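Missing here: one protein chain of the complex. Every other protein chain is in place.
All chains are identified by letter, namely A, B and C, in their written order; residue positions are counted from 1 within each chain.
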Amino acid sequence: MAGFVIRRALGAVLLLVVTSMVTFAIFFVVPRLAGQTVDQLAAQYVGKDPSQAEIEATKVKLGLDQPITVQYGRFVKGIVAGREYSFGPSTEYCPPPCFGYSFKTQRPVWPDLVDRMEVTASLAFGASVLWLLAGVSIGVLSALRKGSFFDRAAMITALAGVSLPIFFTGLLSLALFLPTGVSYVSITDDPLAWAKNLLLPWITLAFLYAALYARLTRAGMLETMGEDYIRTARAKGLPERIVVTRHALRATLTPILTVFGLDIGLLLGGAVLTESTFSLPGIGRYAIDAINNNDLPQVLGVTMLAAFFIVVANLIVDLLYAVADPRVRLS
Amino acid sequence: MTSPLDVPETATQAQPEAVLAGAGRAIEGRSLGQIAWLRLRRDRVALAGGVVIVVLILAAIAAPLLTRITGGSPTDFHQDLVDPTFSKPKGEGTFAGFSWEHPLGVEPRSGRDVFSRILYGAQISLLIGFLATLVSVAIGTLMGIVAGYFGGWVDTLISRLMDAFLAFPLLLFALALAGVIPDRAFGLSGNTLRIAVLVFIIGFFNWPYIGRIIRGQTLSLREREFVDAARSLGARGRWVMFKEMLPNLAAPILVYSTLMIPANILFEAALSFLGVGIRPPTPSWGKMLADAVPFYSVAPMYLVVPGLAIFVTVMAFNLLGDGLRDALDPRAR
Amino acid sequence: MTAPFLQVKDLQVSFPTDDGLVRSVNDVSFGVARGETLGIVGESGSGKSVTSLAIMGLLKGAKRSGEIWLDGISLLDASSEEVRKLRGRKMAMIFQDPLSAMHPFYSVGQQIIEAYRIHHRVTKAVARKHAIDMLNRVGIPRPDKRVDDYPHQFSGGMRQRAMIAMALSCDPELLIADEPTTALDVTVQAQILDLIRDLQRDFNTAVILITHDLGVVSELSDNILVMYAGRAAEYASAEDLFTAPEHPYTWGLLGSMPRLDAEPTDRLLQIKGTPPSMINVPAGCAFHPRCPYADLASRTLVPPLTEVAPGHRVACHIPVEERRRIWQHDIRPAVEGGR
Partner (left out) sequence: MMMKKTGLAAVVALALGVTACSSGDDKDNGGTAEFNAADASIVNQSAKTGGTLNLALSDDWDSIDPGNTYYAFSWNFARLYGRALTTFKPAAGKDGLTLVPDLAQNLGEVSDGGRTVTYKLKPGIKYEDGTPVTAKDVKYAVARTYARDVLPNGPTYFVDLLDAGTYTGPYKNTDINAFTGIQTPDDTTVVFKLKQPFGDFDFLVSSPQTIPVPQAKDTGAKYQEHPMSTGSYKVDTYEPGKQFVLSKNPNWDSSDPNRKQLVDKIDVKLKVNAEDIDNRLLAGSLDADIAGSGMQAAARSRVLSDPNLKKNSDNTFTGRLWFFVMDEKVAPFDNIECRKAVQYATDKVALQTAYGGPIAGGDVATTMLPPTIVGYQKFDLYATPESKGDVAKAKDALTRCGRPDGFETKILLRADRPNEVAAGEALQQALGKVNIKAEIRSVPAGQYFTRFAGAPEYMKGNQIGIAFHGWQADWPTGYGFLQQLVDGRTIKAQGNTNVQEMNVPEINAMFDKAAASTDAKERETIYGQIDKAAMEHASVVPFLYGKGLLYRNPAMTNVFISYPFGMYDYVGLGKG
């Protein structure tokens, strides 16, 4: 087991390193290939009417004068060990994980990300509770009453759910229920307002995922209910209730847990569309703004954070899977 | 006369378990495709999806004809039909702006005909949906077969690659890439280039989904006798993969292609919604939704119409895809 | 003589499907007494497994008719809750593939304990003790350790032993073993069969042994029912069936028996063609497309199951004398020549 954990953890780290390289390459190399010069990039952050000298100075400040390998090295060093940054008269140490300072706002990226994290996490976790409850229970009921009116209605609704773009359901629900829009209130400021404001985004997001999970659960449940060991359980004389809960559900939910972990990991890296639709200042919106502003430290920070969540979610899921499924743990 | 219980070359072994799978086929002489079609024909919901898709495709192709009958070109302004102060179509009520000439109303600012924009938007959505799927399926199938067939380090490498792809925040990358499309590249320019790049981005980022499925199928196919037979006859890897295995993968490829098209249509809509789609004034559904955002309280139908267009299209493909899967793989029911 | 412990009369089982009603079992009758073993033999789809599941009440969505009496209780008339209480306690079942038949997430011990505690109000500790005893009983070494292992940690044979321990944990009076040895290699097969025989003796259990392999039932069974396409083809005592089989299908099965003393591949006697689809059963005698002796009657009329000797019933259109002649002159030498 320890070997397994270490192996998976090493794999995760490797994946993160690869991700960071690819991200770096995409955001540094591709714009160059598309014709953007480093001068133009730097000029974006000098303000109005920059002189060549000012552009050069800005390039030095942003580190854009260095070869890409050096820039990448600095980037990695910042994350691992932190970096020193000059603010004119003062120099400040940016502690790890240091994703650098935004070209545009000149604020360190990491605290901003942490800030945004609260919004995205609130959105993701709130919605996930709803969709797990709704999706799994509907999926199980559908599977148990396969072919019934409930099953048909639920599955058509679920298919509709996965067929609706979230920005459409989001906007529609805003237009119908909350034309004034949503504004995020921190849970620490006012938990009630927090929940009230997030309710609509939660439901919208949960609708999509609940639809996915209902389909997934139903399929998994049907497959499990056809397994030999379910027949064995019945042959032992177990009441159907126990067959369903202790035997079928346990086996069905384990792979769903995997999917769930990955979905949460993906969402924590920024619910781009949901946040855009509801104007929620989360990681996803931050990412879009960063990309639109060409703000490389922000882009790198947010991409790495998103990749980190996905990779860590993967890792946790793997480990949880090992806990849940003795075949994985003990082989 | 030989004894009836002798062992003729062609006889099936009386080890009964091994032959069950082929039972239906041998006796009824129906191909898997025929069975699937029989099943599909009974699935009214899936058929309805198929009919909607056919109608949509025809409508998209015939868009110039259809719009000539109604409101004209998707880019013509009719600002006499909009109220400039409130940025909404003239008239009262939810369906303000709807008329015979403009059966789905007009845009709040420009007065452009929504119906024709929807039809022309269908061209973009369907085109990108189909082509991107083609790209995904091509890459995914190739990688999946190679990984599944060769196994070993090739499989490990490709599988890790797929993991890595799934670990990337793809939407962000797609946004970043689509945001830097140059004006001219690969001998293409303008919207042709944009469509090509969108197809590539969407297709390229989605191949691991189908790749995983094909890999799994290949792994199980590899254990089947006919592959062994081909190999023992000296067939080389490429031959076995593409002449022996590929035809047997047709069913899953068909099913998952059908299910990928709607996903890709949604992806395109999302990119357009976020502002990196086709250039104006060419209409696309996602862009229409994005355009509707500031007006959703004053001109709600402007939001609802493109949203429903996406919904109906995606739903139709999903229904058909589900139906196909049920028909081709009854166990998945 | 009183009614046997298990009495099945004119059992019919049918499933509604997209392609119409499929009749998986037709007019099958048999009885099994305590301490007695019935072997049911047939290819896949012959209805043998469906028959056993019909007895257990484990068929979902199937229509059953006829009669099934277990120790004086009519299983077809009893409520599903009553039948559930009988399952595990009065009748138990062993399945073909113990790996897939045991829940992968629970230890072997947990699964035996669960089976025991459903029918006995005892503490977990007591049930655990019982589980260890049962594992010991079925010959699993160091049962106090292995009780906490998971199914996938057992070897195939051990798993089947554990499965048997689980099935027998509540002292059932009827044990149905559905292909208990198919998934095992030959030496282990023999051990498991020995185990079943020993346990049957100890517990005085009625056993139904279902298999496609005549070899398996040959030594264990008192009576043998050969099924084909959902119908009884031949029903006889084990001795009669092996010495004087009367149905061409039985002959085929005899010919295809793998034996320890022979190279199996080159001397197997085989039956031409494939088993019929239950969706589209051939008219008349279902076996006629594969039967070299088929005549017009075979193709049009379903042969009735008729008694040709005491306790020996056959469903075949070939006149009795003709059958016996073919057996004696053509088949027997071929089969025994193989021996």
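Everything that follows uses one rule, which is that contacts are C-beta pairs under 8 Å (C-beta built on N, C-alpha and C of every residue); 3 or more make two chains touch, one makes a residue touch a chain.
Keep in mind that this is a model prediction, so the values were computed, not measured.
One chain is not depicted; across the entire complex it touches A, B.
Touch with the chain omitted from the figure is made, among A:Leu14, A:Val60, A:Ala81 or A:Leu176, by A:Val60. Although one chain is not shown, part of subunit B still touches it, namely residues 75-77, 79, 82-88, 109-110, 179, 183, 190, 275-276, 279-281, 290-291, 294-298. Looking at subunit A, the residues touching the absent chain are 36, 39-40, 43-50, 53-54, 57-58, 60-61, 86-90, 92, 105-107, 112, 115, 179-183, 279, 281, 292-294.
Going forward, only the chains that are shown with their structure count from here on.
Here B is the chain whose Cα centre lies closest to the centre of all protein Cα atoms.
Our note on geometry: subunit A versus subunit C, Cα centroid distance of 54 Å, whole angstroms. Mean C-alpha position of subunit B lies 49 Å from that of subunit C. If you average the CA atoms of subunit A and of subunit B, the two centres end up 24 Å from each other. Looking at the complex, you find that subunit A touches subunit C at residues 227-229, 231-240, 246-247, 250-251, 254, 324-327, 330-331. On the side of subunit C, the complex with subunit A involves touching residues 53, 56, 58, 84-89, 92-93, 95, 97, 100-105, 107, 114-115, 118-119, 150, 152-153, 163, 166-167, 170. Chain contact summary for the complex, subunit A toward subunit B: residues 15, 18-19, 22-23, 26-27, 30-31, 34-36, 156, 159-160, 162-165, 167-168, 171-172, 174-175, 179, 219, 222-223, 262, 266, 269-270, 272-273, 276, 287-288, 291-292, 299, 302-303, 306-307, 310-311, 314.
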